[in-house]
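Excluded from the complex is one protein chain; the other protein chains are retained at their positions.
Letters A and B mark the chains in the order given here, with residues in each chain numbered from 1 onward.
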Amino acid sequence: MKRLLGVALGILTAIGGFVDIGDLVTNAVVGSRFGLSLVWVVVVGVVGIVLFANMSGRVAAVSGRATFEVIRERLGPRAGLANLSASFLINLMTVTAEIGGVALALQLASSVYYLLWIPVAAVAVWLVIWRVRFSIMENVTGLLGLTLVIFAVAVFLLKPDWGSLAGQVLAPSVPQQETVWSYSYYAIALFGAAMTPYEVFFFSSGAVEEKWGVKDLAQSRINVLIGFPLGGLLSISIAVCAALVLLPAGISVTSLSQVILPVAEGAGKLGLAFVLVGIVAATFGAALETTLSSGYTLAQFFGWSWGKFRRPAEAARFHLSMIVCLLVGIGVLATGVDPVLVTEYSVVFSAIALPLTYLPILIVANDPQYMREHVNGRAVNALGMVYLVIILVASIAAIPLMIVTGAGS
Amino acid sequence: MTSAPAPLPKVPHVAGRILDAQLHLMDRQVLDHDGVPVTTVDDLEVSGPALDEDIEPGSPAPVLNALLTGSVLGTRIFGGRPPSSRLIRIPWKDVAEVGVVVKLGVKGEPLDASWVERWVRDKIIARIPGGRHDPR
Partner (left out) sequence: MLNTPAPAASFPARAAKLLSLAVLSLAVLTGCSGGASQSVSTAVKDSSSAVATARIVLRQDMDGKLTKAAASTSLEDELKEVQTSRSTVLKLSPASQEDRDLQKQALDVLDQCAAGFATARAALAANDGGTPSLSHGDKALADAQDALKQLGDKVGSK
């Protein structure tokens, strides 16, 4: 019975923790402008993240080493440094976006201006990283994030025409008022939002934090195989909500307040309460994960002692670097830049940086010195190669498309 | 160029393991006696003639002096070398075991290589309330 509860907790946490501000904003924008014609990208992205989270968790559980530790050993300091620089900067952008997302959601709930919430959110993130145990942090934010299921509930309450929805999903086409270029650009953005690079670092370092061994592999596999696709369904329901309410009204999403309107439409004030709790929890959880990822990548590259399982005094540089990241995030947001804009850029840059993150995982997961008998099977490798090609294509096409479409406008 | 060099003497038979510096030592994590990470091996200090000097025939083989860390990472990637007085060394005699990670036989705390960690800990982290609190 206890085992079953543990498994259920793992799955529920994975579902609730899947959505972050990038998913919220990108899916809503896509739903309001393209309807359901890009849902297939979310499916592709979810399969990809399942594949790579699985691999990175296996690497950490079997070898006891987290991703970035192995990147430097296997690829050398130059490639490792290039990887670190790109990943760290994009992580920083994502931290900024997530904290901005928390502040925007709190503004929607309280009407207090979001700039005032930003230091509050950042300090809260720091406090949790400083004091709260890893497993508690994961479980609480994950479970609270489950309230985002209200998006799926709202879809049902809005009584859509399921036939036409299915038609849009299965036979995607570029809508009349958009161009092929913006369609492709948002496909890449959606892909980057689903396959967030920080997830890989966090997942593998988290496995070391919780001291996973080979016997925990089964649990991790279940979490990922069941939890992430259900989380992907949540993402899709955000897009469906936007497509049902905002698209017919000719509204294109540019702010977080528009994302929640379909939920209010379908489920009223109660739905609104759920979605605001869900957004705060999901973005807060993601802020924790991305901040920790920043610390993990730096500490693992330079060989510092790291980990939330250590006292802060025993992992001093690790904690200092995260404090600096949060301060930079506050600084950027304090300039008044629109957090939704930061989010939209962060998902595209995540897509650009994806090859740097996933290629090392693929290499290490095949290395018998680290993996012993748990190296990738043929099927996993084949799928991994296919995804490597997809990731490279997305990464190379992103910047030209960004220029041609003016970042999607 | 000088005339073709004399054939190299045979490699002497050694007891113990043969390590490849690039494969087994460079960029490896260094753990101390208790398993706490200290740093990564950024470079190696090898005794013997300087880089631009000719090696006299019959001179003794170079010996591994110390593991290096710190700013040598920059010079290793981009070229050049810092002066010898600037190098942060972990003496080779402190190394207990070389495997997937390099394990030292001493505690990491008093080492030169840990000075930044000590400084950050004492001057910054310990001053924030709760810094010494055990999260378990």
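The rule we apply is simple: a contact is a pair of C-beta atoms (placed from the backbone, for glycine too) under 8 Å apart; a residue touches a chain by one contact, two chains touch by 3 or more.
Here the structure is a predicted model, which means the values were calculated and not measured.
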Q: Decide which residue listed in A:Asn139, A:Gln219, A:Thr254 or A:Asn366 touches the omitted chain of the complex.
A: A:Thr254
Q: Just name the one of B:Arg76, B:Arg89 or B:Lys103 that touches the chain not displayed here.
A: B:Arg76
Q.
Using the touch definition from the top, which of A:Ala264, A:Leu383 or A:Ala397 touches the missing chain?
A. A:Ala264
Q.
Among A:Ala60, A:Leu75, A:Leu108 or A:Ile391, which one touches the chain that has been omitted from the display?
A. A:Leu108
Q. Residue-wise, where is subunit A in contact with the chain that is not depicted?
A. 78, 107-111, 245-246, 249-252, 254-258, 260-261, 264-265, 268-269, 272, 276, 399-400, 403-404, 406, 409
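We adopt the following convention: only the chains that are shown with their structure count from here on.
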Q: Please name which positions on subunit B make contact with subunit A in the complex.
A: 27-30, 36-40, 42, 69, 73, 76-77, 100, 116-117, 120-121, 124-126, 128, 130-136
Q: Sort out for me which residues of subunit A touch subunit B in the complex.
A: 63, 65, 69, 72-73, 76-78, 80-81, 130-134, 301-306, 308-314, 316-317, 319-320, 369-370
